[in-house]
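Just one protein chain is left out here, and the rest sit where they should.
Right, chain A next:
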Amino acid sequence: GFLHFHGVVLLEILQGVTLGGDKEASETSNETNTVQGLIQRDDSSLEKEIGERRGNRRGDFALSDVFYFSKKGIESIVEDEVTQRFSSEELVSWNLLTRTNNNFHYISLRLTILWGVGVIVRYGILLPLRVSLAAIGLSWLVIGTTVVGFIPNCWLKDWLSELVHVMCYRICARGLSATIHYHNRENKPKKGGICVANHTSPIDVVILANDGGYAMVGQVHGGLMGVVQRAMVRACPHIWFERAEMKDRHLVTQRLRDHVNDKKKLPILIFPEGTCINNTSVMMFKKGSFEIGGTIYPVAIKYDPQFGDAFWNSAKYNMVSYLLRMMTSWAIVCNVWYLPPMTQKEGEDAVQFANRVKSAIAQQGGLVDLSWDGGLKRAKVKDTFKQEQQKKYSCMVVGDDSSE
């Protein structure tokens, strides 16, 4: 209740103060507070552009063929679909956080004073409050799950375990001032199912687990994370893999399948993108999760960038500085949509199934549906894509039905 009010008031203040000082930007934005593209792409295909010029000649090369490739190349240099997904979304009007201030230079004294006040409030008041809440939440998780672990396996244990988990996630969510709106809760993931969602940050887990229990899947960590992981497993089954085990795909799939087939176990939570994306798009879903079998419960998560940028840019920030940024934002506001369950259709392979689920999530969350691999954050793109383009072009040069 209080948080909602706090959210609404903040929004009003931010809009009034910053839009007034930046009229030019507000004119070019539509309902959303995000910047529009820099160029207008005309999405012409290779076939259309080069095919046009051919007329009735079966196949040929012309010196002007380079025009198409150079135009596409320069377009991608100015603005491409992929690299922008690995850094935070730009906002049109400033939300008084320096971190989002890329294009705004010094605007006015009034704004700077407000920003100063904002800093004091965020670091002086909100941060200590949130850190203590998070600490309480985490310790409760460890203590609570350990205590529940002593109870013999029975319905009481399961019920208590879920209670402890959800409670602590709720406390953690308060620790981030997270306001979450759940939609279509009748589609909530059920036991023995697989929940897949788009991935923006480690906080996604807290956001989803606020509404119910999930079995987590992930790598075994050392240190504090390790302590938490071991405690959680005492209360109810989660799936933690050793680093070496993760390389063996069959092993991974088998363990997940065993868990899913046990209808008494909680639904597993998987992020098929494999890495954090900046919440403007959904990137390629790795097919592994879709080969397990079982019912998929897709979930779309969309954060409202006005209040705080939830995206974890792991190249720029480590976990601790990321959490610090989270706790000094105004708030985390997000929408969670539970989509109706999906199962693999006849004659559909894992990749097609994965793409179908991805499109459904993208559409619900208002995100761009991309086929590019999130792994491009760190890795180079495969040569096969270039070879595809070369092959297409060769067909046009030689003529589609050449006999030579």
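In this section, contacts are C-beta pairs under 8 Å (C-beta built on N, C-alpha and C of every residue); 3 or more make two chains touch, one makes a residue touch a chain; residues count from 1.
FYI, contacts and distances are computed from a predicted model.
Undergrad: Choose one: "Exosome complex component CSL4", "EF-hand domain-containing protein", "TATA box binding protein like 2" or "GOLD domain-containing protein". The correct choice is the protein name in UniProt for the chain not shown.
TA: Result for the unshown chain: "EF-hand domain-containing protein".
Undergrad: Which one, A:69, A:182 or A:240, makes contact with the chain that was left out?
TA: Looking across A:69, A:182 or A:240, the contact with the absent chain belongs to A:69.
Undergrad: Where does chain A touch the missing chain, residue by residue?
TA: Residues in contact with the chain left out: 24, 28, 36-40, 42, 49, 53, 61-84, 87, 90, 98, 101-105, 372, 376, 380-381, 385-391, 393-395, 397-398, 404.
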